[in-house]
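Below: one structure, written as structure tokens.
Some chains have been omitted; the remaining ones sit where they do in the full complex.
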Amino acid sequence: MSRIDGRTPEQLRPITIERGWSKHAEGSVLVSFGDTKVLCTASVTEGVPRWRKGSGEGWVTAEYAMLPRATHTRGDRESVKGRIGGRTHEISRLVGRSLRAVIDYKALGENTVVLDCDVLQADGGTRTAAITGSYVALADAISWAQGKKLIKAGRRPLTGSVSAVSVGIVGGVPLLDLCYEEDVKADTDMNVVCTGDGRFVEVQGTAEAEPFARAELDALLDLAVAGCARLADAQRAALGTVVER
Amino acid sequence: MSRIDGRTPEQLRPITIERGWSKHAEGSVLVSFGDTKVLCTASVTEGVPRWRKGSGEGWVTAEYAMLPRATHTRGDRESVKGRIGGRTHEISRLVGRSLRAVIDYKALGENTVVLDCDVLQADGGTRTAAITGSYVALADAISWAQGKKLIKAGRRPLTGSVSAVSVGIVGGVPLLDLCYEEDVKADTDMNVVCTGDGRFVEVQGTAEAEPFARAELDALLDLAVAGCARLADAQRAALGTVVER
Amino acid sequence: MSRIDGRTPEQLRPITIERGWSKHAEGSVLVSFGDTKVLCTASVTEGVPRWRKGSGEGWVTAEYAMLPRATHTRGDRESVKGRIGGRTHEISRLVGRSLRAVIDYKALGENTVVLDCDVLQADGGTRTAAITGSYVALADAISWAQGKKLIKAGRRPLTGSVSAVSVGIVGGVPLLDLCYEEDVKADTDMNVVCTGDGRFVEVQGTAEAEPFARAELDALLDLAVAGCARLADAQRAALGTVVER
């Protein structure tokens, strides 16, 4: 059985991770999962939010947003509406938690990194692309901070890597990395965030139509773990290249 | 090994489901999971939101909130701050999705049910108590609507029941239905929403400290499924009683 | 002539004042005036707002709100609308002023007490129930603060007690403590706040239909003063019991 775009069920879309996309940010990545394109920038500032001052520990947070015409039909800007929507809030929190899972706050010292994930074009999987790309931007930002001596010599704020992928059951078949058209038809939709060593940071599964059985859950988790491993490879490959900034 | 409050790892806190708590609402439940108390009211109105008009289908949605002093220290009111926070948004959406998983929109007809889940006292597991209590309030609201002939004779808008429970790993041990003190210490925290026949509606697991392995995930899912089954029994028992309104 | 619920014109509804309702708050009361139920919690924090620092004086303030389905039909949440409505603002200010009328700021010292009055069920007189219940919650919070030595030994921050009741003219007859159905039909509606020694803290009378004459105003004030005296008795009785917290 072949998918809309010719992939096999356990195949990722073409993944590209373009480092150094932005002139200003300490780390920046344009990540693509097929036609989904997310610009991830990492901004480093000395100091931490007030509630963390004097702790000797750093902080990492994230904000996710979509350009109004990233989607099939134009959405109103949240800045114009004057409110962040529930979905935006939820994904921003998810991205932040995912990255914090691989951060050693003590090693980071009292520095803050803000990840901005702006979806330039959406075709399913924007939150998983955002997490996967942000990790690379974060790694670059931390290298920059090490170069600037904001982080003490010998300290390694990153305890591992993190990536994410969506999985879902479409027409009874578990599929990896759903594009928008598949996502709309999925009975069950799951986003899985894994560390580079294959453990789980976040598992979020939702029955879109029918509740799902344990066996289906297990099949989806298997697919996701394999997909995240391949994304971790792509991250490693991207970070292997030296980028001038 | 015994827990803070003397429970065994696979034991729920005392669960109470008090129907007909409110004089005005079409369905209302004061649900307690130990010291966590949530007032769930279900409000029925004829008609549906604009985007659904003419579809012949109904709608179910939910709003979750905490009273300012439901917690150890007072929190600012979101109405005063002028914004709904990310956590509130996230839980409101979760409760709504969970209830919609057992609704047949066609059978409901063009009626809307809004579930309001207001936490009067918090001691961990407020979202799972909210889902579990809301289901009972929703069932009562639907009976009321059937009595008022808003729903066509013979139609059964509820396709099953739904309940939810939290599970987590504390000190290496998987525990069911965490109270606040346990929740704070958990390495991994998961909320699981199940239908009465034991299938999954929602699985949300988060590594609070260390990423978790597949075996841990499996153990937590086992605990949660068993817990939800007992909550489904409690819902059935509560609905067995006739409540005057 | 007998009223909708069988009361005489000068009779209060059944009043209950349940102390220690909440596990977390320093003072908490579930007060009922008939079917009107308001949860009043008092939260104590050391320190005062910025504009009062260094004065040696404390501060007491209040916030009033209604659960969305406290009323006959569901109201939108003010947190979702992103604004506090005029009525909410007005009542919050009234409750705060009423309680401050019996506070000796010097004796309280630089401590702040916030009263939260959340209407769980509304049937007329929610603001007067909120004031009456809040006084008891405030008294308990002050005892707690004395126990914790936040207040200097021998200091008595409460200079008296305060309670409130509504009165109105319905079908030409002055009535005490209107329920919702009476309130809707009232030509004149007045809320009166009195100290335990029978003096006035606040008098707010509004002609809902016809302007009212001085004689009517006098009759309403007489009724209100008598009603407040009975509420003061109920407060005293409630505070006579020792509550474990």
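Residue numbering begins at 1 within each chain, and the chains themselves are lettered A, B and C in the order written.
Everything below uses one rule, namely that a contact is a pair of C-beta atoms (placed from the backbone, for glycine too) under 8 Å apart; a residue touches a chain by one contact, two chains touch by 3 or more.
The model shown is predicted, which means the values in this text are computed figures rather than measured ones.
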| item | value |
| --- | --- |
| Full complex, copies of the single sequence (shown: 3) | 6 |
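One rule holds for everything that comes next: only the chains that are shown with their structure count from here on.
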| item | value |
| --- | --- |
| Chain centre separation (chain B, chain C; CA means) in Å | 33 |
| Inter-chain centre distance, chain A versus chain B - centres from mean C-alpha coordinates, in Å | 29 |
| Separation of chain A from chain C, taking each centre as the mean of its C-alpha atoms, in whole Å | 51 |
| Shared interface positions of chain C, touching two or more other chains | 82 |
| Complex contact set, residues of chain C against chain B | 22-25, 28, 35, 39, 41, 43, 45, 63, 65, 67-74, 77-84, 88, 114, 116, 118, 120-123 |
| Residue ranges of chain A in contact with chain B within the complex | 83-87, 89-90, 92-93, 97, 101, 160, 190, 194-195, 197, 199-207, 210-214, 217, 221, 225 |
